[in-house]
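Take a look at the following structure, please.
Below is a slice of the complex: some chains, not all, each in place.
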Amino acid sequence: MKLSKSDITRHNDSLFKNHKKKYDFLKVEIENLDEITNQIAAYNVAVPSWALGAGGTRFGRFGFGGEPSNLFEKLSDIGIIHALTKSAGAISLHIPWDIPENPGEIKKHAEQLGILFDAMNSNTFQDQENQKYSYKYGSLCHVDKDVRQQAVQHNKEVIDYGKALGSKSLTVWLADGSNFPGQLNFRRALNNTLESLREIYAYLPDDWKMFIEYKPYEPNFYSMVIQDWGTSHFLASKLGKKAFTLVDLGHHLPNTNIEQIVATLMMDGMLGGFHFNDSKYGDDDLTVGAIKPYQLFLIFNELVYGMKNNPANNPVPAWMIDASHNVKDPLEDIIQSINAIETAYAKALLVDQEALQEAQMRNDVVHCQNILQNAFNTDVQPILAQARVLNNASINPIATFRDFDIRKKLIDERGVETTATGL
Amino acid sequence: MKLSKSDITRHNDSLFKNHKKKYDFLKVEIENLDEITNQIAAYNVAVPSWALGAGGTRFGRFGFGGEPSNLFEKLSDIGIIHALTKSAGAISLHIPWDIPENPGEIKKHAEQLGILFDAMNSNTFQDQENQKYSYKYGSLCHVDKDVRQQAVQHNKEVIDYGKALGSKSLTVWLADGSNFPGQLNFRRALNNTLESLREIYAYLPDDWKMFIEYKPYEPNFYSMVIQDWGTSHFLASKLGKKAFTLVDLGHHLPNTNIEQIVATLMMDGMLGGFHFNDSKYGDDDLTVGAIKPYQLFLIFNELVYGMKNNPANNPVPAWMIDASHNVKDPLEDIIQSINAIETAYAKALLVDQEALQEAQMRNDVVHCQNILQNAFNTDVQPILAQARVLNNASINPIATFRDFDIRKKLIDERGVETTATGL
């Protein structure tokens, strides 16, 4: 199943006139509209290899027909999304769920689809068949050196896979932690983790980056070794210049001001990666922007500001969608996520930064709020559509996806009962 | 200080052309636009008498010049907001902060400004000078019958004041609760409260309503006698048909799904009142829509649906803004709140309810989300402006407020050091 450019442009024909009218109207209002459109057009976010199937919870899993059953098919799925949006030009691989048995072939397939290999993800939170030691009681933090070594070795292998594919970064997310007070010695666990990370870091090629993810709880429900950005920052600082903090929107305690964390990390040049999703309660992994679109906008406001005001040389963060899909078609879900990300991004680009600074210097709080809300209230869908038009992508990707009966075709190709690896 | 209609329409002149262009463009898109505009134009929300001055926290209070120092001046302030927006045509009085010493004069002043008297609010959470018994350990729930009687008597007096002014409802918010486990017997406290409410209810005129507010914590930090909607509903059900639950947006535990509570209460015909504000952490009393505008939209979506689908005969809820103003000009803050309320309302009116029902029946979750987000993404500011144009109010109320130097005039009239009663 592959979407051709001509399929898409043909579908656009019927939508173009109405779109053009809206875009032109907006252009009268917004002086630098084309510039903003170009920035949106240039934006890409990675799709993780485990997000192409239906997810689930500990209470159950409800499959979706036509799920990709190997890495090749997963790339094809991302290829569809990318063809429709031209914003999904990267994949983030999860090892061992998606070991590239034949890297050359995989790389070629990706190339044809216009997809790059973004950050590699290791997995030491599940036991694999034939694995010598269990991660039941932790991996990089484990009290037993042999277990730690196994986990370090796994991360090195993930780097090797990445090198073969052209990736340039490793994301380390650890489920390590404890369920009960007393189970872990907090300090020993953190020290062991630091030592293990040092070994992995030493193995990291010079032009690679390491992203250290944090999370306050789940799957451990009393403590997580890397519970917050402070701990991630602490570890990254000890490791060296290639190590950075990674922010996942769902990995925070209730009411956390995430945009302020983003600002602080960028000020310090330490924001390396960003995982998008949305949530109401915890790590709910819902479609980006589905619950708190204003918070997402505020975060993008900091990201835009941070990239423009960057004395600490913060790298461009590695963007990735990290949602799960329980009640939606995974591909449609990812398209909605991409749309939400670009919506927030476009609105952030609309913020009149100069006027904002000026109002802040006067403590004109009412005006500061108005400036942000004016940008947020603007309907930027025409901008996103125009960016896609520029890229020969679909004006309305979900409509195109449905009009072409893509899910049906995938089911016809692959069957109903397939299951993608992942959670 | 009074704003004349001609002042406002004069100020509108310079803004009208640009506004008209936007409104007309929207009209092409939205078939029933004028109908929606009319609904917005008809909307009014009450301003409480304690919201016209600068508020504060337990850590400090920072005043604002020109605060109204009596009820007459407070009405004048609301008159200014109402002239600018034609959406603030009601006041909610708080006794004893704003006892109408001369009801006739007050009523006349209000009438001239086009302001009605909405729900009356009693206060049994502070001790007043010369008060016989203290509310330190509660009021309607107190272990001592004499204290309860004093609090009941106060509520009756509040009803009397309301009758003199033409109000038709009483809002009972209780700070009653406990700071420490063991301090209160939960059941005795709830029973005492029910008995006290019964006495007040018996005194309520037949055409009045009683609104019972709930709150999980603050100012008591272990328990509140009416901690949630379930408890309020329980009490209201025991009292009778004139008793309803009142929802204050800030009175919920972290992550509460408030829109679902609204839907349930309306289904049961039990939603009597609604207090607007916004918050990130607790009862932060911030400007409406400043933090979670999408949640506000979802709530309005339920309110709109509930008023249209109303087999249980839920009354039109009594709307009130209940925010405090620490770093903004109170009048500008209220204008921002009104704007946020009407923004959410207008977007909720834009929801294609028929398509939504249909998508829900098919479990087309992607489409359900799109329908809501399409409405939310629409820039409805032209609708709000047009509604104000229809009412001879200001196209841009804050700009008008500033252009006319209203705060400066209020300070000139009243001085810098005045302090409005309230928190």
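Residue numbering begins at 1 within each chain, and the chains themselves are lettered A and B in the order written.
Please note the rule applied: a residue touches a chain if its C-beta (ideal position, glycine included) is under 8 Å from a C-beta of that chain, and two chains touch if they have at least 3 such contacts.
From a predicted model like this one, the values you see are computed outputs, not experimental measurements.
All protein chains share one sequence; of the complete assembly in this entry, 2 are displayed, while the total copy number is 4.
Simple rule for what comes next: only the chains that are shown with their structure count from here on.
Fitting chain A to chain B on C-alpha positions gives a rotation angle of 180 degrees, to the nearest 5.
A straight line joining the Cα centres of chain A and chain B is 40 Å long.
For chain B in complex with chain A, the touching residues are 25, 254-255, 257, 280-281, 287, 289-294, 327-329, 332-333, 336, 343, 363, 365-366, 369-370, 373, 376-381, 398.
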